[in-house]
Structures are given as structure tokens and as C-alpha cells.
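As you look at this complex, bear in mind that one protein chain is not there, while each of the others sits in place.
Chain lettering (A, B, C and D) follows the sequence in which the chains are written, and residue indices restart at 1 in each chain.
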Amino acid sequence: MLNSPYITKPASVSAVMFKVLAALLPGIAAYVWFFGAGILLQIALASITALAAEAAVLAMRGKPLGLFLKDGSALVTAWLIALTFPSIAPWWLIVLGVLVAIVVAKHLYGGLGQNPFNPAMVAFCVMIVAYPQLMSQWPAAGFTDFAAEFRAIFGADRHLDAIVMATPLDALRTVLRLPETRATVEGVLGSNATFGNIGGRGWEWVALGYLAGGLWLIQQGVISWRVPTAFLATLGLISGAFALVDATQYAGPTFHLFTGGAMLGAFFIATDPVSGATTVRGQIIFAAGIALLTWIIRTFGAYPDGIAFATLLMNICVPLIDMRTQRPVFGRKTGKTPDGRQP
Amino acid sequence: MRRLFGFWGGIKPDSHKNESTRLPVAKAPLPSLLTVPLRQNAGASPRIMVKAGDPVLKGQMIAAPEDGLSVALHAPTSGHVRAIEARAIAHPSGLAGICAIIEPDGAERWVELEPLDAARTSPEQLRRRLREAGLVGMGGAAFPSYVKAGGTAIDTLIINGAECEPWITCDDMLMRTRGEDIVGGAIMLRELLGARKLLIGIEDNKPEAIAAMRAAATRADPGLEVVAVPTRYPAGGEKQLIRVLTGLEIPYGKLPSHFGVQCFNVGTAAAVHRAVSRGKPLISRLVTLTGNVAEPRNYEVAIGMPVNELIALAHPQADTDRYLMGGPMMGFALPDLAVPVVKATNCIIAASPTLFPAPTPEMPCIRCGACAQACPAELAPYELYWFARSQNLGKCQEYHLFDCIECGCCAFVCPSRIRLVDYYRYAKSSIRAREKDKLAADHARERYEFRLAREEREKQDKAAKLAAKAAETKAKLARASAGDESAPASESDDKKALIEAAMAKAREQTTPALNTDVHRMTAEQQAQVTVAEARHAAATATAAKDT
Amino acid sequence: MITALLVMALGAVLLGAALGYAAVKFRVEGDPLVEKIDGILPQTQCGQCGYPGCRPYAQAIANGDADINCCPPGGEDGIRKLADLLGREFKPLSGEHGVEKPKSVAVIDENVCIGCTLCLQACPVDAIVGAAKQMHTVIAPQCTGCELCVAPCPVDCIAMVPIAESMDSWKWKYPVIEIRKAA
Amino acid sequence: MNAYREITHNGLWKQNAVLGQMLGLCSLLAISNTAVNAISLGLATILVMGMASLIVSTLRGLIPYEIRIPVFILIIAALVTVVDMAMNAWLHELYLVLGIFIPLIVVNCIVLARVEAFAAKNPPGAAAFDGVMMGIGFVWVIGLLGAIREFVGQGTLFAGIDMVIPGLSAIQVLPEDYPGFLIAILPPGAFFVLGLMIAGRNWLDARANERARQRLLLAGQSSHA
Partner (left out) sequence: MSDPQDRLPLDDTPPAPGEVQRQPGAMKVSARTATVLLLFTIVFTALMAFTHDMTKPILDASAQAQKLKLIGEVLPPTLYDNDLLADAVTLPATPALGLDEPSLAYRARKGGEPVALVFEACANNGYSGRIGLVLAVLADGRLRAVRVSQHKETPGLGDYIDPKKDKNKSNPWIEQFSGQGYDLALGGHWKVKKDGGRFDARAGATISARAVTNASGKALIWIAERRAALFALPAGTTLQEKTP
């Protein structure tokens, strides 16, 4: 016999997940425009692998397939992996990454809702540690030859020299690291025609696409405005502060916000409810922490973009954050009674 | 305009109130048999005063209030008592409780009524009247009203007409039709409590009720304020309504009276008025009959009327699959339709799969936090769910599980369709059971240790006795060998002294062994047997009280 | 080599002396752990664990002589709590000490009782009243359901009756999650 | 010899230092990037454990309770130092790889735990046997861990065997152009693989328990019938 309540609001996990997927579309469109349709191949590849892996693991765990496959969480993970991996990475790299995400990061921890780490970010970290070279080969902006991209993804022999280009983040770090060249941020980003003036040619438009999708998600009530705001504000403030101190060695906020995975991180990664903080204050701390760590890793670390590592580091802190940011419950707040009487 | 306060969380489900307010209130016919459960109030059962075969009059007291929290119980109509026996009663467990089965004679002969003039009656007497008229809170908790109507100084009296749960309209109809009674009862309660302010809070989705109450209030006392509060479930929860009207937050474990506020349901206020100025005990109430029925409306129902006979009045549709008592948010599905309507029954809803669809399967929690946004107790339901599910009861308490009012908002909004409240109910009753077990275990340990001490003492007593006997024999032998018969007195003195010495020694040995328990005994100096008995009796008494 | 030896020897003498001194001076009397373990045990005093009561069993656990899964009345729940307290791994109830049963009380069939007082002597919590040649009865609220009175009864008049569920003892059940096989 | 069988079972499986008690993880995780490194450290640990258990058990009558821990540590430290120096002298290449982790055997909880829990309470024969068995339990786990990491990470087995036995060479299991799975050889890989191994052990144990329960149930039914 069922107990009360007997009525529920029409809402479901899958509705949330499919809205997230829809919100990624503008960013993907910009990606295709600037970097070719290869990314679509990767998304398809990732989606098929994710669904197959999810189905296989669910079957092994004796869970109802239809129910969980429909929840859409595997697809969200797959799309995020496709969008964070280089779009000209060989096919097996993305397949392996999705397998790591679904099998290890998600189901070994207990499946949907139980994973302490963001599966897509686990996949990114594992793959960049395991195959740093392949994970650092990004397509050049404006190179939209689908055949070449197809060969890069599926071909046995990869001739990449023509289409590979360092991302603005990579270029910036590499050049600033060379003391003898006396390079400045402006010198690297501004003088080079291949880079856009804001976040790197092409990349800034992809970031804008993510921003648009993210704002729609906030409007739909799928994600809270606090997380992206805390993320972008922290990243903007810290990069702005350092740029003020020495603009030749530290890139400013516009660059940091519109390059790499900043927008994707702010609206689609830091907002993952499962692995993120849940309390209101906790969400702000969580997102700000990711932004801060991202900037530190981008500026001083050994790997190109820091979002993935920063996310995992903050994922570890989530139980502590959630525990320490519990709101006082009804009637247990101090000094809240209007006439001064203490409870 | 009174300044209103908000409360965190809450939800706005479809209200479904119009269905049952189209038709006026009707009086339900008397059923063939009335089943009056003995215990209809929170606290202790009253003591039954009638036996099978006794004739009863309408309004006659059939059970008298006992010590502790309990109120009287009355025959809802005239007739005679068929039996006093265990019957299924309205409770989610489906367990049976003692009921008086009354067969009506149809004459509806009232017992002699004794109306009181509230203005000339002492508060003490008024409170006794409330108790003897069987008044309990009619919002659902069934807490004895006489307790709430006395005691500490009250500043603000709140009459709760919010009725926030969907479907239920019995308070709405009561306010529309019996505004005078409610206002009259409210003013009596105000005088009884010495309250300065009297507020009547009604959700703003009941404009007719607000208008009716305003009219009644203006007629009776212009100082009385009818406040329209924003419609949001659970604004009718006592704590939430107090918060909305006064800004005060009553924490768990505290009573509103600690903050100078007291809150009564509109139904209770009306019943107070009837009980005092007409002398009528609480033997009937308004019940909303709605849901999947052809003729939803409110009925005035005698307490004890079987639900199945009541339902038949409204002609339920064919696809009705179960009946809910109470609202859809906090009510429960009736395990047995023969159960009677009780003082706390406000609504019977016929449920069909279309109106209340079967829940979709539970998905894992994704910690989206929607439940925390909806929780009016400002808890972290997702954490509580996690701990309750893993049976980590200690953590449940750490996260204030008992502050949960089981309003169901969290389960309402959960996108994973987790039946959160079920977990909290389970955890709460487990914690209560565990605490009971712990008390029982402590008690058993105490008794066991006492027994060990007693056995030890008995052994030593025995040894002492043996020693004394040995000494006696020795003395006898010595006397025999001396062959001296000239000094029997001194001999016996000698013997007595020996025995006494042995006894003293034995006592000396026994006392430390008993020391562990002595501090709990009442009379240390008493002979040890008496002590033991007294202790035993005391232990038995506490055990009886515990259970 | 000599220096090494000397340094080590000096350290040894100092440390050895300090440790020996501390061991005597700061000796801890009593064992708070036993109290905690005893607090978890159900206090039925039934002896199914092989010890003469709950406390001796608690002592034995604290000493490491007994395993934590020997208490049938405490059940899996009790073992879990002990495992938590002692930082050990949970083990299922060991079969040799009996199985977990529903909570029961002893009931004496008063028509059969011959008043032999044997059960009175067996009851660890003095929950049976009576005297020689008089009928005995069990004070149900005091009875821990240890069954120790059942065996000594020469006429087999004591039965263990499971406690029926009442409105006061009724509990909400653990929610059963029914996930429909949606495939 | 039932007792010795039980010691063996404890050491290799039931109370296995790594999988069962999660002891000695520091050196275990750090040095298990190849099978040869792992097994070499494991062998050194066996040596130390066997000898330490033997010595402690032999001298257990002489060791006052109050200073047993300093004495145990002293004995273990001395043995480790000897092994360390010997390895430095005669297996220098391997010593360079194992480096800091040989001296760290001193603080490897496995050794002290066994000495305290077993050797101090049992006669020398059993104690030495227990030490060796515990050591073997450590070796098979660390060896397997090393082998898995090496195999997944670079597709070989026993790379660097020439450091221990000159003349032997590594086995190339996977084709030469295997891109490798670098993370397996890096520290995170150690955690992944060890986690999977512990999960595997728990799974096997759970299955064995379930079977035992089934057997018990069956036995109970047949005895009732």
C-alpha cells in the first residue's frame, strides 16, 4: 500500500537531462562552423559507446535497462566528453574515454546518483594523463575539411601537421615559459592572426554558444544561476587582479572566460547535481573553488586546461562543503524572531 | 494591512477545492451501527463507563477522561451499546483498537444539556467543560484542547482556517456556514487564554470563507482580525501559519505557547462554542467527501460512522481503487473501509488511477536539491533520505529528522520520484523503537545486577549463619565438656554475644557488596530484606509505567 | 662504529627507563570500552553467547577473546553497532549460538505449574514471581525473552510467546523500492 | 598440521595484509609500477618479516611488555638496514629503483602488526612461518598489481628483470606499437588497480559466503527431514 503524498509534480530526471543536451546545441553549432563537422562524428561515436556501455553494465548489475537508459545521463556524459576531447582525436581515444566515464567513474561507484566524481571529467583526466600527446592535438580554426578530419579520426595513418594547432591557452603558456623570448600576453595573443581577439579565433564563438545554452537552462530552472555566476565571477576576478598586476605575464578576464572550457565548465560541468555541492552556499563555494583552481592550473600547472582537474579536486571536497554549509533548520536560527524573543 | 511573513519552501499543487463546495453541507443519515473508537485523542485512552447492553442517550458520556492527556467520549446518538471490542480503526497500520459499538434507535434523544455562560464561568470550569465535552484539535493532530486552552500567558491567539491541503473543504464550508460559532468559540478561547490579539488566518483561495468570517467577526468584535494568507501548501501547518502571521518560528520540541502564541483549528473553535454555550459535546463533525465520486460535497457526520456507508452517499465512480482519509499530501489510504469516522477525520477522497496516478518507478537520487528548496522545515531532505535509507539513524537525528513535519513537499517535487516521506516515517519510528529498546535493556541490566548482588548477599548470609551455628555448637560443646551447670545465664549471654559478633561480621562483609546499589535505595538503615522488597516493588512500578 | 653504538645505547637507556616509568605511573584502571560494548548488548542475559551474561561477553569482546557475532538477541543490528564501535568488519550472526528470533515473552501455563521455583532461580532479571508449592507467573514487562526458564521447568509449562504488534509498538516499514522491469 | 594451514590461509587470503587489512599501502602503491620492482620489494619484505618474526618470537620471553614496541621496531629496523645495505652492495641497479622504499619497510605496518599480533604470542616455528606467509601474501598481491599495471601501461611483463637476474629480458606481451596506457604506470593507476583487486577479493568472499550459507541451509533442511 502506498503512503502519502499521493500527488507529485510532473518532473523527471530524463526531462532535466534532455534539456541539458538541447542547451549544448548552440555551442556545437559554433564548433561545427569553425572547426568542421568532425565534432559531430565524435558526438555520435561517444553517444553510441555510452549507451552500449551503459546497457551492458546495467544488464550486468541486473538493473532495468529501459528505465535507466531513458534517463539521458549517459548521453550528457558522452556529449561532454566529445566536447572536451580534441575533435580530431583518434576514434579509440574517445571510445576509451567514454568507457572510463561510464564503467569506472559512474557504475563502479554505484551508477546514476552515486558517483562522487563527474564522469566526463574523470574521463578527461584519465585520458590526458594516459595520452597527453593525443589529448593536446587540437584542430586549427577555420579548418573544416571533413575528409581530413575523418581520416584523422578513423585513419590508421594520421597526418596531422596541417590541421593541428595549439589552443590559445597552450600557446600562451608555452611561449610565456620561455625566458629568453621575453614574450608578453599581448605579443602572443594579439599579434598572431590565428587567434581571435577575445578567447582565440573560433573558440570565443563556441564559448558564446555555451553561454547562450546555459542562460536558457537557468531560465528553464534546470540549473541554478548561482553556480555559473560564482564560477565566472571568481575566474574573472582572479584573472583580472593578476592582469592588473602584470598584464604582460597574466592574461585578463576576457581571455580566461572565453577560452578553453570556461563556459562549458560554468554552465554544464560545475552544475552537475550528482557530483557537485547541493546546499545553496555550498554550490557557490564549489563553483568558486573550481574557478580558482582552474586559473591556478592554467597559469602554473603542467596540463593545458585546468577545468577537469579542478572539478575533480572540488568533487572530493563536496561532502565537506555540504556538511559545513547546512542551513539552520526552521526555528533553529538565532536572532531571527522579529520581536527579539529567543527560541 | 497586517504585515505578513513568508516561510521557506512549500509547493502549489492543484487545489481541487471547487468540486466539493458547489453543494451545500448536508447531514449524513445515521448508519445502522456506530463504531466509536475509545482512543481518539493524542495521549491516553479515556476509561470506558458503559458495557454491552447499556442504553445510551445522544451526547451521553461513555468514557471518562483519565489521568494524563485524555478527554471524554460521548455517544453520537441514542440507542444501546452492542459491544465493547477491538475493531479495525482508521490508522495506516490497519491494526484494531477498542471501540464501543452502538446501535442507534433512531430517536436521537439527547442527554440533558448544561449550557454555560462563558462570561460568568471560571476559567478552571471552562477548561473542565472542554475536557468533558471531548474536545480535541480537529485539524488532524487530535491534541486535547483543554491542555492548549490553559497554562502560560498568551499574547496572540490564532484561529487556523488556512486549510492548505488540496481537495479538503470542510473548514472552508464550516467558515461559510458557521462563522458565528467559530468567532464565538474564538472569543471564548481568547478570554480563556487572556490573549491580546486574535487572528483568523485563511488562505486567499477561499474568498467566500474570508467574506463570511469577516462579516461574522465585525458583528461580534471589531478587534478581531481575519487575515488572508497567500495560498501555498503547507501554510495551514501550525508552525507555518504562526510564521506567516507573526514571523515567529517555533522550533521542534517547543510549543507555540512558549512564544506567547496559541493556535486552534476553526473546527475546534466552533466546537468550543457549541460545548460551552449549548453544552453539546463533540459527537459529529464536517467531513469532505470528494475525489472520484459523482456528488462531492461536505457532510455533517456522526463520529463513529463507518466510512463505507459514508462513501455510498456520494456515489463513487466505478474505477475508484482506494480511499484516502485526509488530504492527498498527508492522508493515508484506508486499509479497511469498515473503519469509522473519528474526531480527526476531515476528508475522505475516492482515488482513481486517473486522479492519483500510480507513481513512476523510483530513480536514484541525483542530489538536485529540489527537495531542500521545497522543505518548509528548512531541512536537507536529500541528506535525511540518504541516512534513513542506510539506516544511519544517529546521523538522521544529527540532521534534525524530528523537525520534519511529514508534509510531503519533498516527495512532491522530487524528479527521481523517491518516496522520501516513507523513509522519514520509517527512520522516526525506528528511532523511537530503538530508544524504547534501550530503556528496556537498561532496566534489564539494572535488575540483573541487582539479582547478582542479592545472590552474593544471600551466599554471605548463609555463610554467616553457618558460622554462627558452628560457634553455637562449639560453645555448647565447650559447656558440655566443662560440665558446669551453675551459670546458665552467663552461658546464654556468652552465646548471644558470639552470635551477634558473627552477625556483625557478616553484615560488615555484606555491606560493601551491596554498596553499588545502596545509593538507589530509599532507606539504607532498614533491614536488608525490607530494602530489597522496597526496591523490588519500586522497580516493578517503574517498569509498569514504562510499558 | 663506537659512536653509533654509544648514541644508540644512550637513547635506549633513556627511552627504556622513561617507558617503564610511564607504564607504571600512567596505568589505566578499568576499561571504558567494556561499558560501551555492554551498552550495545541487549541485556537479555540469556547466555547464548557462551558467557554467563551480557557483561562477561562484553569483557570477552574487549579482550579479543570473543567474536562480535555471538549474540542472537542483539541480531544483525547489534553486530553492526559492535562492528562500528570496534572498527571491525561486520560478520553475519554465527550459527552456533542460535538464530535471531522475534521478541518473545515467557508465559507460564498456570494450570500445569507445580510451583517448583526452578524457573525463579533461572530467571536472570527476577521477572517470575511465585513461591514454593505456589503457582508462578511471569511479569511480562520485565521479561527479556532469554528462554533460560524454559529448560529447567520439569513439567514443560513455560512457552515463549512472540509479542504481538500493537498500536504502540507498530512501526513504519522500511520502504520497499519496486522498480518495475521497464524493459 | 591444522594450525599451519590456518596460518597459510590467513597470510595468503583471509587476513591478507593488503587486500584484507589494507596495510603497507605506501610502498605498495609507490613501487608496483612494474612486476620486477614489485616482486623485488615483496621479496625483501618476506625476508624481513620472516626474520623479524623468528627473532621476536624467540626472544619474546625476554621482552618486557612496556617496551615491546621499541624493541620490535629496533629489531625490524636492524634487519631492514642489513637488507638495505646488502641490496645496495649486491643488487645495486635494483636498489636505485626501489630506493627509499627499502628503508621504509621498517615502518611498513605489516611487519610491526604481525610481530605484535602474532610473533609476540606464538612459538618461533609458527611465528617465522606466519611472517613468511604474510610476506608471501604481500608478494602475490604486489606482484600481481605490478604485473597488471605494467601489462596495461606498457604492454610488457618483467621489464627490468636484468637488474635482478642478468641475462634475462622482458616479455613483450602486446605488440610493439601498443600506445600504452600511461596512467596505469603512474600513481593514480596504482589506486585504480588496487581498488579493483580489493573489489575482486570482496566479490569472491561474498560469493563464497553465499555458497557456505546455501550449504548450511541445505544441511539444515536435510537434517530436519
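Please note the rule applied: contacts are C-beta pairs under 8 Å (C-beta built on N, C-alpha and C of every residue); 3 or more make two chains touch, one makes a residue touch a chain.
Since the model is a prediction, treat every value here as computed from it, not as a measurement.
K.L.:
Tell me the shown chains the invisible chain touches, ordered by label.
P.N.:
Visible chains that the missing one touches: A, C, D.
K.L.:
Which of these touches the unseen chain: D:L43, D:V106, D:A126 or D:V193?
P.N.:
The single option touching the absent chain is D:A126.
K.L.:
Given that one chain is not shown, which residue among A:Q137, A:T234 or A:T311 touches it?
P.N.:
Within the whole complex, the residue contacting the unshown chain is A:Q137.
K.L.:
If the hidden chain were put back, which residues of chain A would touch it?
P.N.:
The missing chain touches chain A at positions 129-133, 136-137, 160-161, 164, 166, 174, 177-180, 302-303.
K.L.:
Touching the hidden chain in the full complex, which residues of chain C are there? Just list them.
P.N.:
1, 4-5, 8-9, 11-21, 23-25, 64-67, 87-88
K.L.:
If the missing chain were put back, which residues of chain D would it touch?
P.N.:
3, 6-7, 10, 15, 60-67, 70-71, 74-75, 77-78, 81-82, 85-86, 88-90, 92, 96, 117-118, 120-123, 126, 180, 182, 185-186
The rule we apply is simple: only the chains that are shown with their structure count from here on.
K.L.:
Need the CA-centroid distance for the pair chain A / chain B, whole Å please.
P.N.:
Distance between chain centres, rounded to whole Å: 53 Å.
K.L.:
Just give me the whole-number Å value for how far the CA centre of chain B lies from that of chain C.
P.N.:
34
K.L.:
Roughly how many whole angstrom separate the Cα centroids of chain A and chain D?
P.N.:
Result: the chain centres lie 40 Å from each other.
K.L.:
For chain D, which residues are shared contacts with two or more other chains?
P.N.:
Nothing qualifies.
K.L.:
For chain B, what residues touch not just one other chain but two or more?
P.N.:
92, 361, 419, 422, 425
K.L.:
Touching chain D in the complex: which residues of chain A?
P.N.:
Residues in contact with chain D: 104, 108, 126, 129-132.
K.L.:
Applying the document's contact rule, which stretches of chain A touch chain B when the two form their complex?
P.N.:
1-9, 11-13, 15-16, 64, 67-68, 71, 73, 111-114, 273-274, 276, 278-279, 322, 326-333, 336-339, 341, 343
K.L.:
Can you list the residues on chain B that touch chain C in the complex?
P.N.:
91-93, 95, 97, 361-362, 391, 419, 422-423, 425-426, 428-430, 433, 437, 440-445, 447-448, 450-451, 536, 540, 543-544, 546-547
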